[in-house]
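All protein chains but one are shown in place.
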Amino acid sequence: MTIRKFAVIGALALAGVSLMGLSAKAEDVTLTLWSLDKDIQPAPNLIKEFNAQNNGIKIEYRLIQFDDVVTEAMRAYATGQAPDIIAVDNPEHALFSSRGAFLDLTDMIKGSTVIKPENYFPGPLKSVEWDGKYYGVPKATNTIALYYNKDMFKAKGLDPNKPPQTWDELVEDARKLTDPAKNVYGLAFSAKASEEGTFQFLPWAQMGGGGYEHINADGAVKALETWKTIIDEKLASPDSMTRGQWDSTGTFNSGNAAMAISGPWELERMTQEAKFDWGVALLPVPKEGAERSSAMGDFNWAIFSSTKHPAEAFKALEYFVSQDDKLFKNFGQLPARSDISIPETGQPLKDAALKVFLEQLKYAKPRGPHPQWPKISKAIQDAIQAALTGQMSPKEALDQAAEKIKAVLG
Amino acid sequence: MSERTHNRVMLALAILLAGIYLFPLYWMYITALKSGSEMFATPPSFWPAAPRWNTFAEVWQSRQMGRFLWNSLVIAIGATTLIAVLGVGCAYVLARYRNVWVDIGLFLVLMLQVLPASLMVTPIFVGFSQLGVLDYPRLAVVVAIAAKSMPFFVILVRATFMAVPQELEEAALVDGNSRIGAFVNIVLPLARNGILVSAILIFMQAFGEFVYSKSMIQGIELQPASVGLNSFMGPNTNEWNNIMAFATIYVTPILAVFVLLQRRIVSGLTSGALK
């Protein structure tokens, strides 16, 4: 009897304690945030700092993979399980905002002292816009440029301070630098059948006067022909067709490629691993004096329209934005803002590279925005792959892509 | 050829074959020990110049692998139990009779596992979210895995039951056992080995399950090691040596257990489960 009594009392006490625990917690608003950032990248760290402020808002973090962001978000949204805040890749932003899945932040931004549209680079800003309204805030930005191995340039009698400026020079230098006996390719890049392939090709098409709306412009065909030359003559590894940018640049770092096209996310690893002198140059243009262009990468913050706490979620975004000035110092990422100057790191190679990337960023163009971007991108990837594997001529392939894209654009 | 040389030749040949077959495994271990650039070196080195043993410790620490492995274990045990409980009886009945209903049953069992998990996950996710099962994510994954792997288990165990002489069961029934009694006391013990081995195979599959866990378990503290491994892989973050180190830590314990148990598993299977 007594034992049972004790048990009852104990259970009640436990229940009471846990109830109190719950009620204490219930005062906090809990937000969920999804992003692809790993523990050394911004999101989880910003959240940690934000939660430490104890301002009545707690953020729970979930890491999702780059490839799964859209799928997971869409499935969650369709079943009412969407997070409050998400980081989404910039070309896919319009997919959600056009369907009302993201919250219209225009009014909140108007009233904000932290988030000001005029502080942002036009490219990233455009990617969060839909129908003249803001559906998100750029999280960071990046672009691609040409890395080159100065030691190899010297060894092949090329001037290490004169990286290739035009496509022809690029191919010419790649020919000189390719050395099958030493397992060295002239160039490393990515023509993978994924968003990465589009990301790498589109700047070339744009420099040639094309773009996703007219992907079969003569200059774009010329660009794909140049790519084909590079692959056909084995100036770059045929595996470029199935390899992402990170893996491709890995071959540059290990001295198996003399040049590489990739972005600033490589800097950290390259400083550690590359045992040679290297530099970064702007992406080569079709011919001297031609218009420059580049790809614009990286993610945006957005708030799902299904959130129950829009004001709190916006407050979290404001906090993230207020930390933009530490983005490069702490995480090696470039803030998408023109009003922040990035301090030098003290590592000469890295600082020189940063200057080039900042210059290149001025020419960066967003992909889209278009709600059907994945289909447009797929058409471009198909064209690249069909041409590089020799199943179609570059012209045919891009004509076909243009047809497909026209059907999507309507 | 004398018996002895014959044995030696066979053994040498067997070791050679095993060596070839296990090479991918060796390559995983070796890559884990290499530095970033050495991985991409041509020609590849078959033994790392400076093995970096601390990669393992770093990965274990930074990736909180203890927690991941624990979750994998919980999920695998849960799924195996559920499958065994549901699947044994089903297999038994499908083995006991020989008529058109059994044909239909077998047919359905096979049919229901046609589609890869990657295509089944959306409908299951939708259903679970409406039933509220997603609030218990590991349970949700256990149930989903059970549905996916049970047909395989049923087919394996059914084959085991086929080998149990029906006369034994009939004799037990004549002796006054109930159906349940005969099943539990006579048939199950005879089929024990086959069931156990099938369960182990299922367990190992569940231990590596990825697609369902990835979609249904959102909190990192509940995710299994496969999802943890996947967080390494992404377009801009392929650190192959760390990935391989993670994979090594992931599979080595289960490989070790397996190598220790394998004699019993294999001999249990091959000496004829019933003799």
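Think of it as A and B in the order they're written, each chain with its own count starting at 1.
Here is the rule we use: a contact is a pair of C-beta atoms (placed from the backbone, for glycine too) under 8 Å apart; a residue touches a chain by one contact, two chains touch by 3 or more.
In the analysis below, contacts and distances are computed from a predicted model.
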For the chain omitted from this view, which of "2-oxoisovalerate dehydrogenase subunit alpha", "2-oxoglutarate ferredoxin oxidoreductase subunit beta", "Assimilatory nitrite reductase (NAD(P)H) large subunit" or "Sugar ABC transporter permease" is its UniProt protein name?
-> "Sugar ABC transporter permease"
Residue touching the undisplayed chain, where the options are A:193, A:290 or A:340 | A:193
Candidates A:119, A:242 or A:271 - the one touching the absent chain | A:242
Sole touch to the unshown chain from B:109, B:186 or B:199: residue B:109
Which residue numbers on subunit B touch the omitted chain?
-> 6-7, 10-11, 13-15, 17-18, 21-22, 24-25, 27-28, 31, 39-44, 86-87, 89-90, 92-94, 96-97, 103, 105-120, 122-124, 126-127, 129-130, 143-144, 146-148, 150-152, 154-156, 159, 162-166, 178-180, 183, 201, 204-205, 207-211, 226, 229-230, 233, 240, 243-244, 247, 250-251, 254-255, 258-259, 262-263, 265-267, 269-274
Could you list which residues of subunit A touch the chain missing from the display?
-> 70-71, 74-75, 77-80, 95, 99, 101, 183, 185, 192-194, 237-243, 251, 256, 374-375, 378, 382, 385-386, 388-389, 391
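Just so we're on the same page, only the chains that are shown with their structure count from here on.
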How many angstrom lie between the CA centroids of subunit A and subunit B, rounded to a whole number?
-> 37
Would you mind writing out the residues of subunit A in touch with subunit B in their complex?
-> 36, 38-39, 60-63, 65-68, 72, 75, 78-81, 183, 194, 196, 244-247, 250-251, 253-256, 265, 269, 272-273, 275
Report the residues of subunit B in contact with subunit A in the complex, numbered from low to high.
-> 35-42, 62, 122, 125-126, 129-130, 134, 214-215, 218-220, 230-231, 233-238
